[in-house]
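Note that one protein chain is taken out, while the other chains of the complex remain in position.
Then we have chain A:
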């Protein structure tokens, strides 16, 4: 009996404390709610940073963000388990291999720069779109065919469904699909593994987003243009993708406020740039 009384007392006391806490915070901000963000792991660092800053301004809004792969984003929105689906391409239109998600609104949030990369032992430092197409469809199998040394090309790719792969196929290969069987490629499970694999494997070629390029890999020039943010901004370098937030219909309430914050000048020119993404406003379309 005594035990039971103690237990009741504890429950009552904690209930009181919690309700008191709730009334205290409710005074701080008018905006409240819970936002769930799911999807692209490439956009996750940006989402987390934005969530941190947004929560400081709106303490009553709770934001849960996770990254498990681009296609998960719009799918979670479709299933109703996420308010925002982060994805590396515009999922309201169809892209090679993926149908459009109808009824969802895509809001562009950031520009993600990509580059074709090679191991540092490769002497080639520039490839055209056609040469990349040849390599990734198995028509070009030796570096000497593109002006390099006489060595077999080791092709590294990302598995089907990766946002990086979708963007690489769209922008660098002009919509051509990568052919694993013909090119004899090996697949890396994420950007980090891609960088490690290409870095540790002589004569290998791959592709990755710019922040990952360091160490034993070098970024290739594409059509003679160096892969830099400056060249993306001035429109010369073509391999980049746009990250989108997908919502079921037009965003409302806290979700809208959060997306507005992410696309605001304050965030785009500040934290977004520091995370090595490119602000949307910098790109001339």
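Brief remarks follow.
Heads up, the rule we're going with is that contacts are C-beta pairs under 8 Å (C-beta built on N, C-alpha and C of every residue); 3 or more make two chains touch, one makes a residue touch a chain; residues count from 1.
Following the convention adopted for this analysis, contacts and distances are computed from a predicted model.
Its record in UniProt calls the unshown chain "Phosphate transport system permease protein", which is the match among "STAS domain-containing protein", "Beta-ketoacyl-[acyl-carrier-protein] synthase family protein", "MutL protein" or "Phosphate transport system permease protein". In the complete complex, the residue from A:137, A:176 or A:193 that touches the missing chain is A:193. Contact with the omitted chain, checked across A:147, A:184, A:224 or A:253, is made by A:184.
Residue positions on chain A in contact with the hidden chain: 2, 68-72, 75, 79, 97, 151-152, 154, 159-162, 177, 180-181, 184-189, 193, 196-197, 200-203, in rising order.
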